[in-house]
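Of the protein chains in this complex, all but one are displayed in their positions.
And now, subunit A:
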Amino acid sequence: MFNRKMMGTALLCCSLGFTSLPLLADDGGKGLTIAQERKQRDEGWADSESKTTMVLRNAQGAESKREIRTLSLEIKDEGDKGLTIFDEPKDVRGTAFLNHSHVGKPDDQWLYLPAVKRVKRIASRNKSGPFMGSEFAYEDLSSFELEKFKFNYLRDETMQDLPVFVVEQTPTDEFTGYSKTIAWIDQKDYKVLKVEYYDKKNALLKTLQMLDYQLYLNKFWRPLKLSMVNHQTGKSTDLLVHEIQFGKGRTEADFDTNALMRAK
């Protein structure tokens, strides 16, 4: 469904001298198979809640911290829903961000501003923009959906003593900030260990490392530390997840715009 746009992007890139974007995956569908397995293994977690500290660092190592809480709801055959509540800095405490991921159309996003007690919709063209001034873009944090990428298996490698698949993922959305991402996926549990992000001029922009994986409900692997480094600016952001709880019985009613105003 995105072929026309993809073609346009590819033609543009070719005309500018970049020919590394594949029009068709030539890996016999292996990349897609790996992605399907990854997606399938993570199904059934229903809902979760977590507390996270966001540590922003500039190239000189100066730090700034933010505290957030995140509620997530799994939606079958459609993008997940997420609600993020800001606790720190104080002057944005109570501000809540609601995201409805979609498959095949742009996400819906709203922000609740407690200072004026109003909910405002945010345009989804910003998906390439930074989340709370961090090195994470919205699209880096949005739920993993097969339709958002074209996959191309590159090779096997070993990482942290584990055999991994190296898979190239080309975003299908025209508002993406990337030409491609490359993911290192552990072959046993399909945990994503590392992701490299390439900008629109095909230069390495960022690297994400996912560390301290914990197993929840005997099935779901979650990293407790996500470390994103921007190679072009030298800035970095760590997401430190303190506690994750599953099965709190959340429903879609907790994730509509009315719920935003109740979130605390």
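As a convention for this text, a contact is a pair of C-beta atoms (placed from the backbone, for glycine too) under 8 Å apart; a residue touches a chain by one contact, two chains touch by 3 or more; residues count from 1.
Basically, contacts and distances are computed from a predicted model.
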| item | value |
| --- | --- |
| "FAD-binding protein", "RND family transporter", "Copper chaperone NosL" or "Pyruvate dehydrogenase E1 component subunit alpha" - which is the UniProt name of the missing chain | "RND family transporter" |
| Contact partner of the left-out chain, one of A:175, A:213 or A:246 | A:175 |
| Per the touch definition above, residue among A:95, A:143 or A:169 touching the missing chain | A:95 |
| Contact with the hidden chain (one of A:126, A:172 or A:207) | A:126 |
| Residues in subunit A touching the chain absent from view | 16, 56-60, 62-64, 86, 89-93, 95, 97, 111, 113-116, 118, 120-123, 125-133, 137, 175, 177, 200-201, 203, 232-233 |
